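Before anything else, here's the structure in question.
What you see is the complex with one protein chain gone and the rest in place.
Note that the chains take the letters A and B in the order they are written out, and that residue 1 is the start of every chain.
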Amino acid sequence: MLIVACVKQVPDTTQVKVDPETGTLIREGVPFIMNPYDTHALEESLRLKDKYGFRVAVISMGPPSAEVTLRKTLALGADEAILLSDRVFGGADTLATSMVLTGAIKKLAEKEELAIVMCGRQTIDGDTAQVGPGIATRLGCSQLTLVDRVEEVDLKSKTLKVRRKLEGRHEVVSAPLPAMIAVLREINTPRYPSVPMRLEAEDSSIILWDNKVMQMDEATIGLKGSATQVRKIFSPERAKGEILGGEIDKPEDSARLLITRMVEKDLLSL
Amino acid sequence: MAEEPKKIKRPRGTARLIPGKCIACGARCQAECKFDAIIMNEKGEPIIDLEKCTRCQRCLKICPADAIEIYYTPEEQKILDELAKQKAAKPTPEPEAEKEDPRLAKLKEYKGVWVFTEHTEGKPAEVSWELLGVGADLAKARNVELCSIVIGEKVEHLCAEAFAYGASKAYLVDDPVFHYYRTESYYKAFCYLIEKYKPEIVLVGATGLGRDLAGAVATNLQTGLTADCTGLSIDDKGFLLQTRPAFGGNIMATILTEFTRPQMSTVRPHVMPLPTKDNSSKGAIIREKVPLKEEDIAAKVLEIIGDEKLDSVNVAAADIIISGGRGMCNAENYKILQELADELGGVVACSRAAVEAGWMPLERQVGQTGKTVRPKIYFAVGISGAIQHLVGMQDSDTIIAINRDKQAPIFEVATFGIVGDLFQVIPAITAYVRERRKQKAGKAG
Partner (left out) sequence: MSATVIAFIIVLVLALAFFAYSCYRRFGLVLKGKPDNRFNSIGKRFWNMLFYAFGQRRVVKKPFGVNHFVLFWAFMILLISNTEFLLNGLAPDTISFSLLPDGAYFTLAFIFDIMSVLALIAVILAIIRRFTFPPPYVEAKSRDAFVILGLVAGLMIAFFGMNACEIAAGADRAGVWMPVANWVASWLPSGAAGLGTAARVFWWIHAVILLAFLDYLPYSKHMHIMTSIPNCFFKSLEKVKTQPREEFKKGNTFGVGEVESFTWKGLFDSYSCTECGRCSDACPATFTGKSLQPRLVIHDIKVNLLKNADKDGHKELPLIGGEGEGSVKEEVIWECTTCGACMEVCPVFIEHVPRIVDMRRHLVETKARFPEELLLLFENMEQRSNPWGIAPAERTKWAADIDVQPFEAGKTEYLFYVGCAGALDARNRHTTLSLAKIFDKAGISWGTLGRDEMCCGDSLRRLGNEYVFDRMAQANIKMFAEKGVKKIITQCPHCFSTLKNDYRQYGAELEVVHHTELINQLIKEGRLKLKSTPPDLGKVVYHDSCYLGRYNGIYDAPRRVITSATGSAPLEMERNRDNGFCCGAGGGRMWMEEKEGSLINVARVEEALKKQPDTVCVACPYCMTMFDDGLKDKEASDKVRVLDLAEIVANALPD
């Protein structure tokens, strides 16, 4: 049975800085990395592989340069890595992205029974957390987001049990396979690639699926298949560090000022 | 004698990327180009093939960052100015009435602003009421109704509360199958309502549950969904403008859904002001029966574990962290941090020094050799902010530093800093939070 792990190569947004004068992004020298949430999704897939003997295929939609990230997934232990890359996939919003990913998953599921689609909760560049649910809905399978533990997979009854983290509580949910799981970062600690695996991965080939292979309707993918349009992009007001009060002998005033500021900045609702 | 101006060929200019402006949005320009004139480089920026480029300017229009321009050399610019002058001399023809996109016509039947009422087995999430506030503004701008969607079991009381916060109508789906939130049952009910009543705008709180639900609903309806919005407004054409941070909060994007309905957003909690509650407000409850049976729903909720029952505190998963360092002086003093944490719904963490001193357990340690945390709010209390600690918490959304030493490096990364004695400041914060809570409870009651 198959686990499909969905990963995305993203710019390391924590390294992105904004030019304080022009307000533009400084992307120079910012490397592309595997979306940190996806590293946990991959790790969870690999752990389930180790435990239950699944095969793990990794798919990623992106430019040809995303091959680097896919190679890393092979070094970590994925069995197969497929890059979905075509210019007609470009400019996609979450709706169009989940369309292409679902297309690839369905194609993989033709050859091998699909058990789990594993996604990270969200990406660090888009922060939408919508692609996972999108895939689940399109596949018509169970949608299990916010998972912080996969309790068990029962291969006989083809069900699984996961723990989900919600506001103020956790819930344990069971669902039949196939299921889409979107994991939280606290679910696991990703493994580190061994050198023999890295060397192996360096020589492995990444499978490329363009739209000639995928045969998707161009109206449903990429920019054309996107329901949302970005009208404009601007830089946010930067909150500069602010020292409150400053008079050592009046802690009450500083405390009040702090809470007031936090409420103003929508950090607390009081 | 005025010379008849010569017919001049209009200069074509050069389409080019404005350095530093591209945000590598995901090759929109390339996708938009009809002439294969754009290829993307390693950094995700366009390279424009001027041989193929027809200067059609589609890429200019699609680029959300205004990163592509048509550049004219000074000579070309001169010619352009000349042409403009000639044109100005002639009477300008009436501008053609802008033709409406035929795709928009069929969207007209969608009306009304809907807000999803999030609740946990009947206990409402505050964000639902916050959304009624902004929803009212949108409804007013569009001159439509503001409706609440209430799905659950024995949740009719939520309709009354929704009216008190400004909804004029509530669609209620009340059935035991909706006792627990499950994506499948809820999204099917939600889609059923949307397909039946065709709202124009649907707002959902950007909580874990809300994002889970909205993603499924929007995909099912094949409509646009914008995540985690911090600003909503209506533009002059009546579109919903949704503003949200992206790229790790480094940029803001304004997004709209043009050709599909409803226009859906999830909205970040605490951002929209809570409207004043008016218990005398009344509204109409529309009861709906959704054809769903328990046996149709594959997922089963087996167990609910309250956070208080979890055996260990997971610092890495907390939204609010109150972290104490060497300045806490002893283990006993962590109590005052715990009090504040309880008040704010956060957890207590610490720096390495506190673990070494034996004041706190290792699993609470934040920093290079401890946990890396990214909470919404991080209080660094009595922590000087050595690099080993900073790397474990600097991606927090908001950092509040409280330290006696105003030179402490922690203030360099802090959003708010208080220079002072933590043993006075922390209790003062706790006291003030309690005071405001009490005031609010008084007001609401």
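Note that in this section a contact is a pair of C-beta atoms (placed from the backbone, for glycine too) under 8 Å apart; a residue touches a chain by one contact, two chains touch by 3 or more.
All values reported here derive from a predicted model rather than from experimental measurement.
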| item | value |
| --- | --- |
| Contact partner of the left-out chain, one of A:E110, A:D203 or A:E237 | A:D203 |
| Residue of B:N41, B:N330, B:T369 or B:Q439 touching the missing chain in the full complex | B:T369 |
| Full-complex contact with the absent chain, from B:E42, B:E82 or B:E356 | B:E356 |
| On subunit B, residues whose C-beta touches the chain left out of the figure | 326, 353, 356-357, 362, 368-370, 372, 385-388, 390-391, 409, 412 |
| For subunit A, residues in touch with the removed chain | 12, 14-15, 17, 26, 29-31, 33, 189-200, 203 |
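The definition used in the following text is that only the chains that are shown with their structure count from here on.
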| item | value |
| --- | --- |
| Gap in Å, rounded to a whole number, between the CA centres of subunit B and subunit A | 17 |
| Subunit B to subunit A touching residues, read off their complex | 20-32, 40, 42-44, 62, 64-66, 120, 125-126, 130, 180, 182-184, 187, 207-209, 211-212, 214-216, 218-220, 222-228, 241, 245-260, 268-271, 274, 298-307, 310, 314, 316-317, 344-345, 376-377, 395, 397-398, 400, 404, 406, 411-421, 424-425, 428-429, 431-433, 436-437, 440 |
| Residues of subunit A that touch subunit B when the two form their complex | 11, 13-14, 16-19, 22, 24-27, 63, 65, 87-88, 90-95, 98, 124-134, 136-138, 142-146, 148, 161, 163, 165-176, 184-186, 222-224, 226-236, 239, 241-246, 248, 251-252, 254-256, 258-259, 261-263, 265-270 |
